[in-house]
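Excluded from the complex is one protein chain; the other protein chains are retained at their positions.
Each chain gets a letter, A, B, C, D and E, in the order it is written, and its residues are counted from 1.
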Amino acid sequence: MLDNVIMLVFVMISIALLLNVWSLLRGPSLPDRILALDTMYINSIALIILYGLLMASPLYFEAALLIAMLGFVSTVAVCKFLLRGDIIE
Amino acid sequence: MTLLWILLLPMLGSLIPIITAKRQRSACALATAVAPAVALVLLVLNAKPIFAGETLRFFYAWVPLLGLDITIHLDGLAFLFSLLILGIGLLIILYARYYLSERDSMPRFYAYLMLFMTAMLGIVLSGNLLQLWLFWELTSISSFLLISFWWHKPEARRGARMALTVTAAGGLALLAAFLLIGEIVGSYDLQQVLLSVDLIKQHSWYPILLVLFLLGCFTKSAQFPFHFWLPNAMTAPTPVSAYLHSATMVKAGIFLLARFYPVLSGSELWFVLVSVTGLITLLVGAYLALFKHDLKGLLAYSTISHLGLITLLFGMGTDLAAVAGIFHIINHATFKASLFMAAGIIDHESGSRDMRKLNGLWQFMPITATLAMVAAAAMAGVPLLNGFLSKEMFFGETLNQQLLGSLSWVIPVLATLAGVFSVAYSLRFIHDVFFNGQPKGLSKTPKEPPRYMRVPVEFLVALCILVGIFPVYLIGDLLDAAALAVLAGDVPEYSLAIWHGFNLPLLMSALALLGGTLIYVYRKHLFEFQNTLPDVDALNSFERGVKQFAARCHRFYQWLDNGSLQRYMTLVLLSFVVLAGLPLLDLATLWGGRQELPIDAVNATGAAMLLIAAFATVLWHRKRLIALLMISVVGLMVSIAFTRFSAPDLALTQLSVEVVTIILLMLALFFLPHKTPKQSESSRVVRDLSIASMVGVVVGSLSYALMTRPFTSISDFFIANAKTGGGGTNVVNVILVDFRGFDTLGEITVLGIASLGIFKLLTRIPLFKPSSDGEGRPWALQRNSLLLSTVAQSLLPLAIMVSIYIFFRGHNMPGGGFIAGLITAVAIILQYIAQGVDWVKERMNVEYQRVVAIGLMIALLTGAGSWLFNRPFLTSWFAHFNVPLLGDIELASAIAFDLGVYITVVGSTLLILANLGKMTTSHRPVHKEAI
Amino acid sequence: METLFASCIGFLTFCGVFLMLRGRTFPVMLGLTMLSYAVNLFIFASGRLTLRGAVVLGTTEHYADPLPQALVLTAIVIGFAMTAFLVILAIRARADLGNDHVDGKLPDADGMKRESR
Amino acid sequence: MRFKPKYRWLPAPYRSVTLFIVWLLLNQSVEVAQLCFALVLAILLPLLTSRFREPQPLILKPVLAIRYMLLVLADIITANAQVAVLILGPKRRLNPAFVRVPLDLKHDLPITILASTVSMTPGTVSAEIYPDITLIESGAPMPQRWLLIHVLNMTDEAELIASIKQRYEAPLKEIFQC
Amino acid sequence: MQHWLEWVIAFFLLLGGSFVLIGSIGLARMPDFFMRLHGPTKATTLGMGGILLGSILFFSLTGVVSLHELLITIFLLITAPISAHMLIKAALHHKLAAIEKTQGMNNIPPAQTKTHDRNSQ
Partner (left out) sequence: MWHLITAPILLPMLTALLIMLPPIHYSPVRRRWLSIISSAIQLVLVATLLLKVQQDGAVHYAVGNWQAPFGIILVADTLSMVMVCLTSFLAFGAICYGSAGDDEKGSFFHPLFQFQVMGINGAFLTGDLFNMFVFFEVLLIASYALLIHAGGKNKTKAALHYVILNLTGSAIFLFALAVLYGTLGTLNIVDMAAKVALLPAADVMLVKSGGLMLIIVFALKAAVLPLQFWLPATYSSASAPVAALFAVMTKIGVYALLRVYTTIFGAEAGALSGMAGSWLLPVGLATIVLGSIGVIASNDFRKLVANLVLVSVGTLVSLVALQTELTAAAAIYYTVHSTLVAAALFLIADLIANQRGKAGDRLVSGRRVSQPVLLGIMFMVGAMTVAGLPPFSGFIGKLMLLQAVAEPSSKLLLWSIVLVCSLLVIVGLSRAGSTLFWRVSGSDAGEGKAAPLQVFAVCWLLIASPLLVIFAGPFTELSQHAAAQLYPSGANAVSRHALAPELEVVP
């Protein structure tokens, strides 16, 4: 049963990711695209956690944690780029 | 050993002028003369066995693998030439002492001269073909130096280069010939070669070999059509001309003809090539000599002509002709050397060599004039002088040959014609210079030269006369011995008598004398005719030719290498397509038989996202920030793919590298234009698309072919030994820090070096600092955000803790020093982003390059630690300790190594990013308003 | 799955190569990054694809090939170092040469001289 | 309100506690070795990074803080459900708005927490924090600041402002005693 | 594992998945940037919370107690508002248009004059 639910959630997240790609491609503004990318990072975390569940393996946790950390940094960096051009000043 | 000294003495002697450079000129000259003098004595001491027909040899194995040995081969021919080289060389040394002016560097001159003497001796004494070639090339080099002695004159430089070019070309041909001979015979030893007559002549390579060989000889001996370099070499100081261009270097080619006469001559090809070349050269030289107004020019062409004569003699293939050839070598050397020296005296004492200016010098320098006239007479072939004897023999031989079949009579006729011109230019030399009225427009009043400057001339002229009168007594033995060597034993009967009775050769001589006089008397008409012909200046044409060639090369090179990276890349990629792709065409099917994994919806979605994002990156690559966002998606998807296909370590690494790369690219984007102007033409885009798709197809097919093939690898070993041998359960990490730790050491070294390089790149960089973004929007004035700063501060310890966690679990679980290092670095970069460089620097003033060095040092020393236990570098060590309370603790050298990795990564990453950030900190528009 | 995976590698290569053939430094950097992804996936694929096979001892029955993973890790790190250098070099080139063309000079604006034909 | 920590070796006690817990969570273990290690790190890391931390008011009412966290969690759950309906429903019914909330909080950390809380609870996003320009000109040392919020569907501006100030800002003032 | 526990896990997962999806739908569907920004908040908070809770339960019930997913949740809760804040700052800087009926546009401080700069504090 659980496997089927997991697959279902997988599908939901896949659709979410595809929607994110759609947003990313559509834009229209740069902040829109960055927002889409940021959302994509977060949805990927969900995806990876689900992989972990599917495989019943704890090995995926760090990847998820890392995406959370690094996705944040990159979103912040791009926003800073839009604001100031130079992200490390 | 004495033999070797004959060669070694002049060689060492070339150093003497340099050592004695500070001494007086005479002392320098005298010191220089010592070595060749001693060598000459040593040579003459060996005369007896040589005249008895023996060959003296010295052998020392030098480079056995190449068949290049030091072999001295002293037979009659070598003896004769050595005698000329050393004897005339000594006279030249004396002469040059007076010829060179105070401004000329005498030590340099003597050093070059001695070098040249060595080279010449080397040629004639060589008993090994390769050794001979060595010295052959040395003569080209040293003559280049001598011709260009007065390098401030453009024509000297050019003449020297032309001579070098021509003789070097010949030298290379000769080398090819020698190598072919060596391969045919199986040895480069001269004696061996001389014994292999049939082997060589019957070999299929013989024609090509012969042509190459003759190219070498003819270029050196200025045979038509390679004669043009010689007159232009006359820009050299006259002693050089006297020595190189009359007595020695130009004779090297002749020497070679003589040396290899026994093995190479006697074929149809030899006769045709050698005699025809000789004949044309003889004629052309004699004819052109008459029209030269420059004294040395006249002598140069006459030399060409005489060399042609000798060549013709060797080409005729009769034994007697060969003997005549050898005889003429001696005679030509004596009279031509003395003529050059006389010309030098005239030049030296009157300031000109132009025969239109020089007239009536008889009254100013009667002794020199007399000497010159005798020598010129010898050149013309006047009886009782040595030139007459050999010319007589030559005429005789032209009558004996059957080279051209029914047309053979042409040769004596043309020979006589050449004799006619020879007489005419000799007459001109005498009459036009010493008589013919008064000098015109000379810069100084001519006078007799210093006493000792004339001595060499006197000596040589005396020889001309003495040989002319007493040939047998003076040079009979010498000639015999030389002929013996050339003819390999069968010396014909010949007579050196002055008088052979009234015969055809005598008639030819008489005709030549008479005709020559007539032509000289009516030279005006001939001069007028000659003036109507276009003036071909070999030097200028050569120079122009070289320049044109260079220009053409330049254009070609520019066309090929147009400085466009796109072209270079295209070529690399096309090479890839061809080399990697062609074998795939031979593959029956790409599929290798392995069952494919099933595709599920999620993977398909991931792949779709990857493809879409990659495509969008390409599509929008000109909108750079958007492209950057797109490529982030690609990176994210790649990481997820790694996660999916059982490579968590890869996913972690890819993720962290990804972020740093994006930050880096963004930093770059600030300094680069934010948009790419559209530039590529559509044809170019199509071309690039097709190249890219070919590469993509090849790579994709290869990877498909690989993935679907069954596979065994060495990896089972790693899985089996990771825990027992490496002490970790994360096999990938154990491979990195243990099995293949050496790779990792190299890899972090790369990272460290890259950061150093980047530091270098950023030093004193004159940056563009755009004041607005791509759309012309000015940058926000607010530097930091309150929220971001506050949160970033709180995140730092958390992130460091995570990196410590990742670090320690790396050996057993996904993670490790590299990822940990990147996490730490990213956490610190977040501080930079949130707070600015100054803020961070206030709190952490670390020189990151030192951090890098420390990290690498830790890794290196960990590796070297295993030496203490006499184990190879990087041998790992681990142990479990049971500590009360804490339980089981594992200590492993791999952790120390990984620590090195960690520190290096942190240091490098920060060195790169922080330094780049630092560039802009000052001069940024910042909102200054209080609060 | 292998077909899909190979197609992705091929397509990434295609994109990377196309971008590397552009005339400005930034697309070249993007191209290089893209090509690195392709290379890494390619090396990874040389060990064959495995599901549920992470090479941590004791977590699974059949393991993926660990060696290509280690190689990819090395390649990623080296690629990162190289990309970083190239990025900064591109900035330096812009600063030194005044433009961001890979050849250091802009092709003629009016198209009189056609670029690298 | 207090800035200075009690002990120099423990510059940020709550941070240390957090780190201690985080380490144990990361390692999913409460073995003695890990506890020791967590302790060491919990003390060492804040010391190491103390220079990277600007002085902030300390939490003086930890119990209130926990209560605040639970409150926010509850709000997240209820508000999420509401907004989900808004998102899936027809777009034209939405009434977006920018609202500015005058802040009584003056220090960075409490303001950050407040702004984050506002953002986390669906329907509102903190957009900007900016000082009152008139107060700058008057030269006040700690001027009042405004919090700009974007609201997805605003019904009553005054009520929203009041709810934020009362529901979130007030407890924060209490917690930090400022 | 007991059946009802599976149901609990399934519930959390589905809850999370739905909110993740709804967030992304919001992102794709909303008319202007500022409204789009609200969608992903769902994915971050309740969506991820649900999935991570499901994961915690799953691992805790199949093996040892696994709470480390909490870290991700906490981390996201800390960082997501900041990301949103930075994004909206960028959007304001870019003067992105809000849909017409947006109220209180005058509350947006004019750029560059009334901003707050920490550095000059």
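Assorted remarks:
Here is the rule we go by: contacts are C-beta pairs under 8 Å (C-beta built on N, C-alpha and C of every residue); 3 or more make two chains touch, one makes a residue touch a chain.
Source: prediction; values computed, not measured.
In the full assembly, the chain not pictured is in contact with B, C, by the touch criterion defined above. Among B:K357, B:H431, B:R567 or B:K918, the one in contact with the hidden chain is B:R567.
Residue B:L65 is the one among B:L65, B:L407, B:V536 or B:L885 that touches the chain not shown. Of the candidate positions B:L125, B:L175, B:A342 or B:L781, contact with the hidden chain is made by B:L175. Within the full complex, the residue among B:A754, B:L781, B:I804 or B:I833 touching the omitted chain is B:A754. Against the chain not displayed here, subunit C makes contact via residues 20, 25, 28, 32, 35-36, 39, 42-43, 45-48, 67-68, 71, 74-75, 78, 81-82, 85-86, 89-90, 92-93, 96-97, 102-104. Residues 61-68, 130, 133-135, 137-138, 140-141, 144, 148, 151-152, 157, 160-161, 164-165, 168-169, 172-173, 175-176, 179, 182-183, 546, 549-550, 553-554, 556-558, 560-561, 563, 565, 567-569, 571-573, 575-576, 579-584, 586-587, 592-593, 699, 702-703, 705-707, 709, 711-715, 717-718, 721, 725, 738-743, 746-747, 749-750, 753-754, 756-757, 759-761, 763-764, 849-850, 852-854, 856-857, 860, 863-864, 866-867, 870-876 are the ones on subunit B that touch the missing chain.
Please note the rule applied: only the chains that are shown with their structure count from here on.
Chains that touch both subunit A and subunit E: B. Path length between subunit C and subunit E in the chain contact graph, taken as the least number of steps between touching chains: 2. Interface comparison, B-E against B-D: more C-beta pairs in contact at B-D.
In terms of the distance between Cα centroids, subunit A is separated most widely from B. Averaging Cα coordinates per chain and for the whole protein, the chain whose average falls nearest the overall one is C. Farthest chain from subunit D (centres taken as the mean of C-alpha atoms): B. Chain geometry summary: the mean Cα position of subunit A and that of subunit B are 61 Å apart. If you average the Cα atoms of subunit D and of subunit E, the two centres end up 15 Å apart. Subunit C and subunit D have centres, each the mean of its CA atoms, that are 41 Å apart.
For subunit E, residues touching at least two other chains, in rising order: 18, 25, 37, 39, 66, 68, 71, 75, 78-82, 85-86, 88-89, 93-94, 115-116, 118. Along subunit B, residues 628, 644, 648, 667, 669, 780, 782-783, 786-789, 791, 794, 798, 802, 813-814, 836, 916, 929-931 each make contact with two or more other chains. Chains touching one another form the pairs A-B, A-C, A-E, B-C, B-D, B-E, D-E. Of all residues in subunit E, only 18-19, 22, 25-26, 29-32, 34-35, 37-39, 41-42, 45-46, 49, 64-68, 70-71, 77-78, 80-82, 84-85, 88-89, 92, 98-99, 101-105, 107-109, 113-116, 118 touch subunit D in the complex they form. For subunit A in complex with subunit E, the residues that touch the partner chain are 1-2, 5-6, 8-9, 12-13, 15-17, 19-20, 22-23, 26, 29-32, 34-36, 38-39, 42-43, 45-46, 49-50, 52-53, 56, 58, 61, 64-65, 68-69, 72, 75-76, 79-80, 82-83.
Chain contact summary for the complex, subunit A toward subunit C: residues 55, 57, 59.
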